[in-house]
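Please find one structure pasted underneath; my questions will follow.
Only a part of the assembly is drawn; its chains keep their places, and the rest are absent.
Chain lettering (A, B and C) follows the sequence in which the chains are written, and residue indices restart at 1 in each chain.
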Amino acid sequence: MDNNKKIRGIIPPMVTPLLGHEKLDRDGTVRLVDHIIGGGVSSLFILGTTGEAQSLSSRVKREFVEMVCSSVGGRVPVLVGVSDTSIRESLDLSAFAKANGAAGVVATSPYYFPMSQVELVEYYTALADESPLPVYLYNMPTHVKALLEVPTVLKLAEHPNIAGLKDSSADMRYFRILCHHLRGRDDFALYVGPEELTGECVLIGADGGINGGANIFPEIYVSMFEAADKGDTEKVRELQKKIMTVSCSLYTVGKYASSNLKGIKCALSLLGICEDYIEWPYRKFLPSERVLIRKALLDMGCKDLR
Amino acid sequence: MDNNKKIRGIIPPMVTPLLGHEKLDRDGTVRLVDHIIGGGVSSLFILGTTGEAQSLSSRVKREFVEMVCSSVGGRVPVLVGVSDTSIRESLDLSAFAKANGAAGVVATSPYYFPMSQVELVEYYTALADESPLPVYLYNMPTHVKALLEVPTVLKLAEHPNIAGLKDSSADMRYFRILCHHLRGRDDFALYVGPEELTGECVLIGADGGINGGANIFPEIYVSMFEAADKGDTEKVRELQKKIMTVSCSLYTVGKYASSNLKGIKCALSLLGICEDYIEWPYRKFLPSERVLIRKALLDMGCKDLR
Amino acid sequence: MDNNKKIRGIIPPMVTPLLGHEKLDRDGTVRLVDHIIGGGVSSLFILGTTGEAQSLSSRVKREFVEMVCSSVGGRVPVLVGVSDTSIRESLDLSAFAKANGAAGVVATSPYYFPMSQVELVEYYTALADESPLPVYLYNMPTHVKALLEVPTVLKLAEHPNIAGLKDSSADMRYFRILCHHLRGRDDFALYVGPEELTGECVLIGADGGINGGANIFPEIYVSMFEAADKGDTEKVRELQKKIMTVSCSLYTVGKYASSNLKGIKCALSLLGICEDYIEWPYRKFLPSERVLIRKALLDMGCKDLR
């Protein structure tokens, strides 16, 4: 990837289809890749939070990188999550991703030890210095404890091998301040995590959305990006309703921190795309919860559910 | 190890001596093991928080397990930290530890995804069901976000392959309540992390301390355990002063979350025991900070500093 | 006020002009009220967070309610913050506000004792049952610890004497979900606190903004509301730049949790509108910090600074 050519648009954080503990669902992965790319997305992001990266063994992660890069076959650039508490593991996976043709890597800060902003700058600098692929920062304070504060991001944005930021904080004031400072840059991209906010974020200058729902309905999110990018607020409002329906019906079953992951995998399973096994420490929905997802999909007009 | 014979006493959370990035300090490790065992400790705990486990690659962790188990040569039981966000990695390291002669494993809950108490019970049950070595729970809320609440611990304490708990919360009310419920059990051990509290915790029924300072001055902590275990409060008070001096002078240089780790490694280096390299994302003390540790050691009567 | 006629537009959270400890700046208050109303705002909100309500004595708060209601003289409806940890104090101030002609009251949940969602529903129900003025919920988790979760708000929105919500969480996903459920209601208003988000929030259905910067430049925020309410995104983007300039230059001097309050009061003082004394526990800017605010105002084209 050329740092000067930013990826713009929807970049689904792909789930990792699994048949059971440590067993990838190969057929499901191929179907899911085709389904997502068929929806018009700009890129794929694997092994993120929605991809359950932290729950997978090093072996399975590598197997999945190979499988996806090969299934994609260059149709869109692939970004690989390399977040780890060991910089060595992150860098080794980055090299592996590069060897398989990936276009970039995405990394949260280490999530075990508490880190100061100074330490975050040092850490990401060391990672970007050695990574063979461009690095995207991943701000995810609920999971990693540390917040990448604005001055930290602005400092890191100067590094030639740091190519952008995915913000999953849902703190819109923070995102807006980043847009204020960075939106003119054509070598630094700003992506928003929470799909409920993609419309507004793109309206104010974001380069795209890394939205979990795009695993299921990629075309809705792609339409949203395009409408917002053109400033078509009429269309944005209309699509917001659809996205909010997805969010309020598929991500709210049960009172789990993982309700949205469970909902996405369950929906994909009902649609016949891939299996819904979830790796430890989480578990897939119970049959009674699955019934609610089925109902929600029917209400949204989905047919031929399994 | 026989679950019915609890380990009682001081179990130092050993630092991982390093020459540089991903390079173990083999000679330093041998010296450190001998130094610690020479101080009369009951066991060794490697690859915990003080051991920087999360910052090390899978390869280095295995190399270190081998090295330590071989250096110890059965003189004391070795406990191995297997905390990971992937249960597979934890279990594989547990099998590796068993193959190398370790006596037990210690595990925090997964530290990336937020977990409920119900999920914590399920997770640890799955881990203990499959682990070939007895599992010690490790309560470390500042680092893993989740607290192992009292009912969760009481439930898990019923599992035949769960052998104890290390509590690093510094929440003494919590620890006292656990002692109240569990101190009669001879197949479940309670260890305290913060060394400033070892005296009181043992007085109220703890089975020992997993105290970082025992890397440097193992005999002080061993004496403290023995005095407290006998109820000799005169002696406990006297030793508290020494331990507080260690804590207030060696762990408070700089304003780092890692000041105590940096202090311990720096002191060991000044004492000629092992190198003080610290793995990413942390760094060892600057020369100006090292001067303060040197001064503190001299004030404590240490001689022949490097 | 008639519950069926929602207030829509900009409702500045007015600062409390002070000459010194417990001394109101009466002349400054008159000038500030005229300045703000002259900017076209829809209402005034006094004794909120920006109004330092919690730092003022009961006596001064009453004096201020009288003074403002009399200065406003019915030109716009006045909302009065009655947040307190004692429901009695909140209700007494509500009665006092009613007697002085205020149109509604705004209340956070009690901020000392930790509260569950069930307790929040009970508390607000009790408050709204007895309050002689319509109650607006005030979601301010950084200050009161408790978050008013979505189901809690939806339940309270059914109460006939609860008229709306001010959300200062900056959590846009939360706000969007509330809009999704409540925007059709003409007897329940949704207001956004952080001014950086007013444009988007109104675009997605908010009824207005309670924005601190409207103390200084009311017309900018009023224009923003009008542009967003009409869906004029071109204009929204243009105004966003101005608002972000205010935010990034006036609210970021020093590293205080109160930098924005200090910045607003300092700017009003430089513009000759009112004094900038800040009540304990906060203090006004130092002269060196005041210089930076002066410079920022000059850069924004302000003239005749004191």
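The rule we apply is simple: a contact is a pair of C-beta atoms (placed from the backbone, for glycine too) under 8 Å apart; a residue touches a chain by one contact, two chains touch by 3 or more.
From a predicted model like this one, the values you see are computed outputs, not experimental measurements.
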| item | value |
| --- | --- |
| Homomeric assembly size (copies in this file), of which only 3 appear in place | 4 |
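Keep in mind that, in the parts below, only the chains that are shown with their structure count from here on.
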| item | value |
| --- | --- |
| Arrangement of touching chains [line / ring / star / complete / other] | line |
| Chains most often in contact, by C-beta pairs | A-B |
| Approximate Å spacing (C-alpha centroids) for the pair subunit A, subunit B | 36 |
| Where subunit B and subunit C are represented by their mean Cα positions, the distance between them in whole Å | 50 |
| Subunit A residues counted as touching two or more neighbouring chains | none |
| In the complex, subunit C residues that touch subunit A | 170-174, 176-177, 180, 194, 196-197, 199-200, 203-204, 231, 233-234, 236-237, 240-241, 244, 247-248 |
| Subunit A partner contacts - residues on subunit B that touch it in the complex | 21-22, 49, 54-58, 60, 85-89, 92, 109-116, 119, 122-123, 126, 142-145, 256-258, 279-283 |
